[in-house]
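The complex appears here without one of its protein chains, the remainder shown in place.
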Amino acid sequence: MNKTIVYGVDVQFGDCDPAGIVFFPNYSRWMNAATDHFFHACGLPPWRDIQQLPGCVGGPLLEIHTRFHASVTYGERIEIHSCVEEWRGKIFRMQHRIMRGQDLICEGRETRALCVRGASGKLKAVPIPDFIRVACA
Amino acid sequence: MNKTIVYGVDVQFGDCDPAGIVFFPNYSRWMNAATDHFFHACGLPPWRDIQQLPGCVGGPLLEIHTRFHASVTYGERIEIHSCVEEWRGKIFRMQHRIMRGQDLICEGRETRALCVRGASGKLKAVPIPDFIRVACA
Amino acid sequence: MNKTIVYGVDVQFGDCDPAGIVFFPNYSRWMNAATDHFFHACGLPPWRDIQQLPGCVGGPLLEIHTRFHASVTYGERIEIHSCVEEWRGKIFRMQHRIMRGQDLICEGRETRALCVRGASGKLKAVPIPDFIRVACA
Partner (left out) sequence: MNKTIVYGVDVQFGDCDPAGIVFFPNYSRWMNAATDHFFHACGLPPWRDIQQLPGCVGGPLLEIHTRFHASVTYGERIEIHSCVEEWRGKIFRMQHRIMRGQDLICEGRETRALCVRGASGKLKAVPIPDFIRVACA
């Protein structure tokens, strides 16, 4: 079982669309916040500090995939259960399960790489250092 | 001293702009959430229920005014201290003071009316009922 | 070759994050706008009118999948090339290719169903009517 961290969101009126339910790009926004929250809870520094390391760029997103199972409206609270589902060489995949109480609202996956800026100025993915994998285990 | 309710926000990476600070329309978004939170904490129903009352439309915004004193970045927590600053016939004014610890980050005012939909279909402001003023006092 | 409609976006400062590039949930927001623009360009009515039809709910999102190939910053213009990639019984899949000039920035897919509200109040997917498929062909 992977280490799982929970991030809570109180859904606001302005997060909802004319159908009265959460406008879905907000789920991506919250999952991104949940990823930051996860790494912070694991003791890793914020992006601000990571990019101070020589050449380091952080963990840009390669791919997202989200399945929507039920809708949520304002006044409700959701909880995002996040873990690293897979480490694979230079990339890793976050899994987010958004729950409202016992109901699964949506499931999302984010595939990210750890990148540095090469001599040419182009981004280059590098193997995930062990200290990061250990911190998140 | 008016009843004051505090609403907290953990500022996220995605709330910030290329200058690395909160993109200011987010403050309006959070102050709107703080207004909803204020009325909820005072025991009043959400907008969803208010609009079920015959002809009732809620409290549309007439005017906002915000002064920015300092900037905030991601990873920081702010607290919005909200109260009704004035009731004046058919309108009321919310005051929001956004604090980071002891620092005043910005001050906002929202002027709102309580509206119903008249026979012609047009919005019409109505006097704020006593039960609302009492709940918020 | 499926009918393809192009929707343009001028990327703004406030669409970008502290890395100086588009904050990715905005791509989902723009792809959703491109879907609406696609159906409008095909002569179909806006959601406002669709939901007036008895029991009709519109085309809720079941799933999104996006691959990010390159980043975009403010001051740049992107174009979203959208088509219906597949009709399959009660669901359909939109494909969006976001281009900056000749560069493919990201590719997104949205899977949607056409739903009505059943007697019990629950949503129920229904076969896509022929007039919609014809309009989009």
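Lettered A, B and C in written order, each chain numbered from 1.
Here is the rule we use: contacts are C-beta pairs under 8 Å (C-beta built on N, C-alpha and C of every residue); 3 or more make two chains touch, one makes a residue touch a chain.
Quick caveat, the model's predicted, so the values are computed rather than measured.
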{"item": "For chain B, the residues touching the chain missing from this view", "value": "18-19, 23-26, 28-29, 32, 47-48, 51, 58, 60-68, 71"}
{"item": "Absent chain, residues of chain A that touch it", "value": "13-14, 16-20, 23, 25, 73-74"}
{"item": "In chain C, positions touching the absent partner", "value": "12-14, 20, 29, 32-33, 36, 40, 46-48, 73-75"}
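Heads up, the rule we're going with is that only the chains that are shown with their structure count from here on.
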{"item": "Fitting chain A to chain C on CA atoms, where both chains share a sequence, rotation angle to nearest 5 degrees", "value": "180"}
{"item": "For chain A paired with chain C, centre-to-centre distance based on mean C-alpha positions, whole Å", "value": "23"}
{"item": "Junction residues of chain C - those touching two or more other chains", "value": "18-19, 23, 25"}
